[in-house]
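Here the structure is laid out as structure tokens; the discussion comes afterwards.
Complex shown without one protein chain; remaining protein chains in place.
The letters A, B and C name the chains in turn, as written, and every chain counts its residues from 1.
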Amino acid sequence: MSSLPSASAERVQDLVDANHILHHQGIVDGFGHVSVRHDADASRFLLARNMAPARVQAADILEYAVATGEALMPKPPRLYLERYIHSEIYKARPDVTAVVHNHSPAVLPFCIARGARLRPVCHMAGFLGGAQHHDGPALFEIRDHAGPASDLLIRSRELGAALARTLADARVVLMRGHGCTVVADSLPVAVFRAVYTEVNARLLLQALPLGEVDALTPEEADATRITNEGQAARPWELWREQARQAQRERGPA
Amino acid sequence: MSSLPSASAERVQDLVDANHILHHQGIVDGFGHVSVRHDADASRFLLARNMAPARVQAADILEYAVATGEALMPKPPRLYLERYIHSEIYKARPDVTAVVHNHSPAVLPFCIARGARLRPVCHMAGFLGGAQHHDGPALFEIRDHAGPASDLLIRSRELGAALARTLADARVVLMRGHGCTVVADSLPVAVFRAVYTEVNARLLLQALPLGEVDALTPEEADATRITNEGQAARPWELWREQARQAQRERGPA
Amino acid sequence: MSSLPSASAERVQDLVDANHILHHQGIVDGFGHVSVRHDADASRFLLARNMAPARVQAADILEYAVATGEALMPKPPRLYLERYIHSEIYKARPDVTAVVHNHSPAVLPFCIARGARLRPVCHMAGFLGGAQHHDGPALFEIRDHAGPASDLLIRSRELGAALARTLADARVVLMRGHGCTVVADSLPVAVFRAVYTEVNARLLLQALPLGEVDALTPEEADATRITNEGQAARPWELWREQARQAQRERGPA
Partner (left out) sequence: MSSLPSASAERVQDLVDANHILHHQGIVDGFGHVSVRHDADASRFLLARNMAPARVQAADILEYAVATGEALMPKPPRLYLERYIHSEIYKARPDVTAVVHNHSPAVLPFCIARGARLRPVCHMAGFLGGAQHHDGPALFEIRDHAGPASDLLIRSRELGAALARTLADARVVLMRGHGCTVVADSLPVAVFRAVYTEVNARLLLQALPLGEVDALTPEEADATRITNEGQAARPWELWREQARQAQRERGPA
């Protein structure tokens, strides 16, 4: 292990902040996880050990192999059962730098009601659609891969690979009865997309009973995504400040 | 009384924490209560005196007899009117170690609308269903036992026994116009189930208007329950930390 | 003024606490008000000057005449425009000791949608119904008294008297497009009823889309009211502790 280059302290700190932001924004509760690709070695990624995101500190961040989804250390502590979500997406998608998996509360209804589509309806969530993704994120049905008696978790490389295939070249994939997984080429944009996936879902839940919904056109979705994600630093800095304040207030456990 | 073995300080502290967690998570307000079986004598259980859960401290925890539901002390302070919920369930269910009774806000609609079923729709709430409980928790209709003019409270051993019969071997029982009662073989799992019963109810309230709901299969419910409850320590530690922080911030009353 | 007996310091403090509790519980925002009858002279009542409830301190509490709704002092500060809600109810209802007027957020939909009835559906809100009030609170339509171009406010003794007639011998009256008014024979019970009117409305909003609603029978409503209001000190003490903590955290303005 000592021969491997270390991830930069900045990247580790960004991942700690991302954990706290996602908790403070209500995107994860005691469960859910976020990872980032190693900045000196694309065959590795960083992810906490098995613990609640709000409690993650730098010392809890471990290195994992993209190839296997396993921690790159002897006798690792308890790991997230679903670390293969991360490893298999990094394997299938060289363009991806960060992955968020969560049970985002307003998104779940779209993972539960048959036929409901999480189309982008506000300009902050153009990333949900676009020319390649007219109807919003695809739904991963684990019964198609693990049968009708699974525990719904992505607990193997095979299931991770199947999830990555359903994600394909999109930015978000819904998981039936479970949650969603969000990817991006940076941590701030992945966090931005996770938060605004939730916001868009909340809006859609409220708009659907009012009448026919006017979703973004594919071209609007692409144009708003490019514009707004160019400003992802703005909410990231606000959310980081808020999350760090919440951490300071936590005091000694 | 002096001849009885005392409950361990750890168990009393866990019960104090459980009271505060349930309040901090929004599962109880000024009303609701949580108990745990005595760790040295299965014929007794621990429950606070009549007070809001958020304000319970170790000195407020009393011992009660499973046989009678009464406090094991001379001249007890004011007790919860519904302590027989706890005593009769401990009597009927030797496997139960902890009982939560609450007016959980998203669960109540399923105790009010005729025919609505609280089926498990997300993998964190498999305990609501399973092979023995296809349609989710049963509904206890107190009119069947106390007539059409009761105050809806479980204020006698007889009504407690009737509630325990409706609960049967399940983990949650709904109470018409009133709330629900949740049981488990440990305090962390009982609190976990109380919180995720609320989460599942919230999801179902939002999913039902979207279309046909895809509930967990009985086999999925059992499998997810076993997996997720094996991780109940993770949210318990987070929630306890948050609840203790909130208690520290309360300062002197 | 100096010849009038002063209200007790305890009653004034209770009214300050009631203002803060109603704000902390989300029942009032910048608007709304709460009053209590003078404890030494039933022909007077106590109410703050025109200000947001969260900011009321003892020095802001004024005495008013039940007969006129006017402050019993020369050159009073700015008063609430709707103080006649209070005076006319105290005049019509000798049994009433405390009055809350608010724009409670989940109650308003029942003041907006024609034909919607705020029936009691949970045991904490039996006071909404009972043998004399089968269908829940009556709705005051100000157009019947002030025509179709009013500002909806109870800004005269005449309108206050009309509201009191619609309230009749009930505990809550809804006001179309405006809010509600809640009465009781003590401040803790008035606050209790204001909070649980909101809770019951929230539950009913969520239960109605699920199917036919099973409201409390009139007999259940009366029985639950008697039982639960006998425990009104429990939430009052919790809410007061929380509201006082929030006041301490406010620090200097």
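The rule is short, and it goes like this: contacts are C-beta pairs under 8 Å (C-beta built on N, C-alpha and C of every residue); 3 or more make two chains touch, one makes a residue touch a chain.
These figures come from a predicted structure and were not determined experimentally.
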| request: Specify the shown partners of the omitted chain in the complete complex. | output: A, C
| Looking at C:D29, C:E70 or C:D185, which residue reaches the missing chain? | C:D29
| note | Sole touch to the unshown chain from A:A65, A:L81 or A:C122: residue A:C122
| remark: By the document's definition of touch, the residue of A:D41, A:E141, A:D185 or A:E220 touching the omitted chain is A:E220
| note | Interface residues of chain A toward the undisplayed chain are 121-124, 126, 199, 202-204, 206-214, 216-217, 219-220, 223-224, 226-228, 231, 234-235, 237-239, 241, 245, 248
| message | For review purposes, identify every residue of chain C that touches the missing chain, sorted by number. | response | 29-31, 50-52, 54-55, 81, 103, 105-106, 108-116, 148-153, 176-178, 205, 208-209, 249-251, 253
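Criterion: only the chains that are shown with their structure count from here on.
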| remark: The chains touching both chain A and chain B are none
| task | Since chain B and chain C are copies that touch, just let me know if over half of their interface numbering is common to both, same, or not, different. | result | different
| CA centroid of chain B to CA centroid of chain C, Å | 33
| note | In whole angstrom, the CA-centroid distance of chain A from chain C equals 46
| query | Hey, what residues on chain B touch two or more of the other chains? | reply | 208-209
